[in-house]
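Presenting chain A:
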Amino acid sequence: MDKEKNILLDIDHLTVNYELEDETVEAVRDVSFKVEKGKTLGLVGETGAGKTTTALAILNLIPDPPGVIKGGKIMLDGENVLEKSMKEMTHIRGKEVSMIFQDPMTSLNPVFTVGDQIAEALMIHENLDKGAAFKKAQEMLEIVGIPGERAHEYPHQFSGGMKQRVVIAIALACNPQLLIADEPTTALDVTIQAQVLDLMKELKKKYGMAMILITHDLGIIAETCDDVAVMYAGQIIERGSLEEIFNTARHPYTEGLFNSLPNIADRKERLKPIPGLMPDPTKLPKGCAFAPRCPYAKDSCIDKMPEEIHFGGTHYCRCSRYEDPGFRIEREDIQL
Partner candidate 1 sequence: MKKLLVSLICVFLICGFVFAGGSGEQKTTTGEVKYKEAVVCADGSQITTGDPQSINNIQHNRLFKCSHNTLVSYNSAEAKYEPELATSWEWNADLTELTLKLRNDVTFQNGEKFTANDVKYSYERIMSLNSTASSKFVGVLDHTEVIDDYTVKLVLVKPNVDWLDTLALPLASIVNQKAIEADPLKGPWVGTGMWTITALEEGDYVHMVKNDNYWGEKTPTRELTLRYMGEASARLIALQNGEVDVCISPANTEKGYVEEDPNLKLIEIPSSTCCYFAFNTSKGPGSDENLRLALAHCINYEDVILGASSGEGTRAISNWGPATYGYYDGFGDYKYDLDLAKQYLEKSAYKTITISVKDNARLRAAQIIQANAKEIGLTVVIEELEAAALTAKSAFKTAEHESMIYTMGWNSYGDDASRAYGKNSNTNKATLSNDRVMELLELGRQCTDDAKRKEYYKEIQVLNHEHAWYIPLYYTELSIAINKGVSGIIWEGHQAHDYSNIVVTV
Partner candidate 2 sequence: MHRYVIKRILLLIPVIIGVSFMIYFIMDLAPGDIITQLVGEDATEEQIKALEHEYGYDRSVFYRYGKYMLGLLHGDLGTSYITKKPVWDMYISRLPKTFWLAVGASVVAIGLSIPLGIVSAVKSGSLVDNSCMVLALLGLSMPNFWLGLLLIIEFSLNLGWFPSGGFRGFSSVILPAITIGTGHMAVMTRTTRSSMIDVIRQDYLRTARAKGVSENKVITKHAFRNAFIPILTIIGGQLCAGIGGAVITETVFSWPGVGRLIIDYVHQRDVPVVTGAIIMTTIITGVIHLAVDLLYAVVDPRIKGKYSRKGVKRVKKVRKEAA
């Protein structure tokens, strides 16, 4: 009961399709996960796995058309986001839930000053007048490590890392309960990545908010997250606490992900990439989507959609092979 109260976000059987003229892309299939208050969930997966769509669904921002939320619930603080009106949604966006996008170069409107862009959120949610909002915006800039007087400048006058700081400032301006960070560092230089990540961690602690961190970088996950969910072809194929996933990964795909990481300790070791490509999302196989690439796959995997199997604690995995109680995947030790 106590735990239930602590749940900030509860996504239940979410299904999202992109309905194009002559075909349908099943972008998110029956996705369920929970985020606790103040905790960080890492959402991992390849490009096109449906991570961003899932995140956008939380803000009800999936472009429609072609995006259609087919089913499921997204409970934010006990209320279903999907049942909210447009107007109610604008009160949630930026206030309750904020989002940071992948590419800081394109996430800022080039024709407004960064100060104005931060202030806009404040004016909407905090009922501040223009002057006060701008002042607060300058404070926010200071918080993310940018001199306040630069609020009068335009995005093109900032570097990539600085822009991402501005984006973070916008996202945090109204003190949201949940921050969704969609690959916040992917487009940045490696050195800047660390700075930005540190900033985010620090601010998260400071404001006590929960966070969903979308990334394909397991290193970042290990550093930042409390829980992890792994997505493949629109499904969450494995989820659990950081330790559960990192120490006892169950799904062959998760395993493959770890195997494809470079081993920094042993530079001579060759990477083991997962063979093959993700399936065409318009023509997903009937059974397990990973089956064609899975070294453990059996005929039954191809025909039958796997169910989520509970492995104790918060650890779930979607793999039919575990119906065979003796099934284990071969592990290599991961050094982090």
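Following the convention adopted for this analysis, a contact is a pair of C-beta atoms (placed from the backbone, for glycine too) under 8 Å apart; a residue touches a chain by one contact, two chains touch by 3 or more; residues count from 1.
The set was built so that all candidates are chains of the complex that A comes from, given by their letters.
Computed from a predicted structure; not experimentally measured.
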- Item | In-complex contact of chain A, chosen from 1 or 2 | 2
- In the complex formed with candidate 2, which residues of chain A make contact? 59, 61, 86-87, 90-95, 98-99, 101, 103, 106-112, 117, 120-121, 124-125, 154, 156, 167, 170-171, 173-174
